[in-house]
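A short worksheet on the structure shown next.
Shown here: the complex without one of its protein chains, the others still in place.
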Amino acid sequence: MSENRMAIRQVELEVLRYNPETDDEPKFQRYSVPCKNEWCILDALNYLKDNLDPTLSYRWSCHMQVCGSCGMMINGEPKLACKAMVRDYAGVIRIEPLSHFPIERDLVAVADDFMAKLKRVKPYLIPGEKRSLADGEYQQTPEQLARYRKYAMCINCMLCYAACPEYGLTPKFIGPGAISLAHRYNQDSRDGGRDLRQEEIATNEGVWECTFVGACSEVCPKHVDPASALQQVKVASTVDWYLEHFMSWVKK
Amino acid sequence: MAKSNKPIIWGTFAAGGELVSFVTPVLILLTLLAAVGHVPDMLGYDALRGFAAGWFGKLVIFVVLFLSLWSQAHRLRITFYDFGARADTLVAIMVYALAAVGSIATLVFLARL
Amino acid sequence: MSRRPYLREVSRTAWFFKRPRYLRYMAREVTCIFIGIYTVILLVGVYRLSQGRAEYEAFLMALQRPASVVFHVAALAFALYNSFTWFNVAPKALPIQVGEEFLPDSVVAGGHYVVWVALSLFILFWAGVL
Partner (left out) sequence: METIQTDVAIIGAGGAGLRAAIALAQADPKLRIALISKVYPMRSHTCAAEGGAAGVIKADDSMKQHFDDTVGGGDWLSDQDAVEYFIHEAPKELTQLEHWGCPWNREADGSVAVRPFGGMKIQRTWFAADKSGFHILHTLFQTSLQFDNIQRYDEFFATDLLVDDGRCQGLTAIEMRSGQMRCFLAGAVIIAGGGAGRMFPFNTNGAIKTGDGMALAYRAGVPLKDMEFVQYHPTGLPNTGTLLTEACRGEGGVLLNKDGYRFLQDYGMGPETPLGKPVLKTMELGPRDRVSQSIWHEIRKGRAVKTPWGDCVWLDMRHLGEKKINERLPFVRDISISYLGVDPVTDMVPIRPVVHYMMGGIHTDINAATPLPGLFAAGECACVSINGANRLGSNSLVEILVFGHRAGLSALEHARGVGRSSEAALSAQAEAAQGRVRALFMRNAGKESIAGLRKEMTDTMEEGAGIYRTQEGLAKTCDKLSELRRRYADVALHDKTNVYNTDLLSALELGSMLDCAEAVAVSGRERRESRGAHQRLDFTARDDANYLRHSLAHYRGSEPPNIDYRDVVITTSPPGVRDYSGAKK
């Protein structure tokens, strides 16, 4: 909390701009922004928009690392702009929209693909045993909760998609974020929908497109560890497969 | 969308990867010693032939070679793709055929011992 | 409609130069070339063994060619790299829950390392090196 957090320095931002109505392709634009040391990159962008160039477009809302809007590439790494601190960067800071997604405009990426995939993996509770409100809550021990809680922390920021090269090479890959959420429900003691979700994720476009690069987990701002979720789905699907084909008399 | 058949091979990839990680470095070390002229006792003709003659020795040799072949074949398939060779089906047929030939050859050679 | 989303193409053949972590991943993947070739060498060894003493001894002699020595050194390096990367991520595929906590990755990976060292020593001992 020392005084030098308030210190101001000129920071060079190199921002990728793309205006679909006038540009054929994106190009970098340089800005010099007076930044306080305690600022995050989002503060710098907000300053820029308010004072230097009101035409810059980007998404943000919560400024507290929870709404998932402000994902962008900062010096080539997918980051939340409200989590990346200016003081952690030296020299020119390069800001681009999330990799692997089409650019709508400036730093705004088209999220349609991710939204469609999210819906596809059925990320909602499909109850194993139906309960009415009058029956009260399902019982779930802290231990059972811990089994899936980590995967429930996903803020849908899509950073993992921007990091995963396999998604970049094969866009039909359902991808780390959505599959982790499917896994979250599969691991929930109240759920009975695993078979339905497997139809989507135990497929070639599902986990089998993942080659365990692990980049997704390295960049995830919420420590969801999608790489782990995907490998677990692979292991479980393999067990399923062998049971189904060689020991079909064993009831799952 | 149908579930994938990849688990068949992936099972051997996972098991093979685990095994290869545990034993391959030390095996390379052994043959490296042989390569620089210090043949370890066990790699001598009599010792090795004796080991491979028993059913246990045969089993060990087969498991190591089989899992190693299939896991590396699977990884090779992915590597081709990662280097930009998109003919995945062709690559898959090729690498798995190699692994299959290698596995059968192992069986044949072991049977002759 | 004035929308015109712009898709930046990903290079199919050079994408892994973009980030150091992608290079590390590719280094892990290409270990399969070395380990694969090495497996074939072992297979040849078994073949020669099945042919008889003279053939097997010729095989051992062939191992001593300079190219073979160089290959062995490289293969050893890649195999070691493969083992490290494999053990480090092993906890991800099979996390172990104890009560409300998961065993820390370092414990699971550490367990693998211990087994690895013990097994390697055992094999060296069995082979008469130690």
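Quick notes on this one:
Going in written order, the chains are labelled A, B and C, and every chain counts its residues from 1.
Definition applied: contacts are C-beta pairs under 8 Å (C-beta built on N, C-alpha and C of every residue); 3 or more make two chains touch, one makes a residue touch a chain.
What you see is a predicted model; the values in this text were computed from it and never measured.
Interchain touches from the omitted chain, evaluated on the whole complex, reach A, C. Per the touch definition above, the residue from A:33, A:98, A:118 or A:162 contacting the chain not shown is A:118. Hidden from this view is one chain, which touches subunit C at 1-4. Of the residues in subunit A, those that touch the hidden partner chain are 1-3, 5-6, 19-22, 38, 40, 49-51, 54-69, 83, 85, 104-106, 108, 110-111, 115, 118-119, 122-125, 127, 131, 133, 136-142, 144-145, 148-149, 152-156, 181, 185, 188, 190-191.
As a convention for this text, only the chains that are shown with their structure count from here on.
For the interfaces A-C and B-C, the C-beta contact count is higher for B-C. Subunit B has its Cα centroid 37 Å from the Cα centroid of subunit A. With centres set at the average Cα position, the gap from subunit A to subunit C is 30 Å. Between subunit B and subunit C, the centres computed from C-alpha atoms are 12 Å apart. Counting partners per residue, subunit A has 165, 169, 211, 234-235 as the residues that reach two or more other chains.
Among all residues of subunit C, those that touch two or more other chains are 12, 16, 29, 93. By the touch criterion given at the top, residues 2-8, 10, 12, 15-16, 18-19, 21-22, 25, 29, 89, 91-95, 97, 99-102 of subunit C touch subunit A in their complex.
Partner subunit A is touched in their complex by these residues of subunit B: 1-8, 10-11, 14, 78, 81-82. Remark: subunit C residues 12-13, 16, 26, 29-33, 35-36, 38-43, 45-47, 49-50, 53, 56-57, 60, 63-64, 68-69, 72-73, 75-76, 79-80, 82-83, 86-87, 90, 93, 112, 115-116, 119-120, 123-124, 126-129 touch subunit B in the complex.
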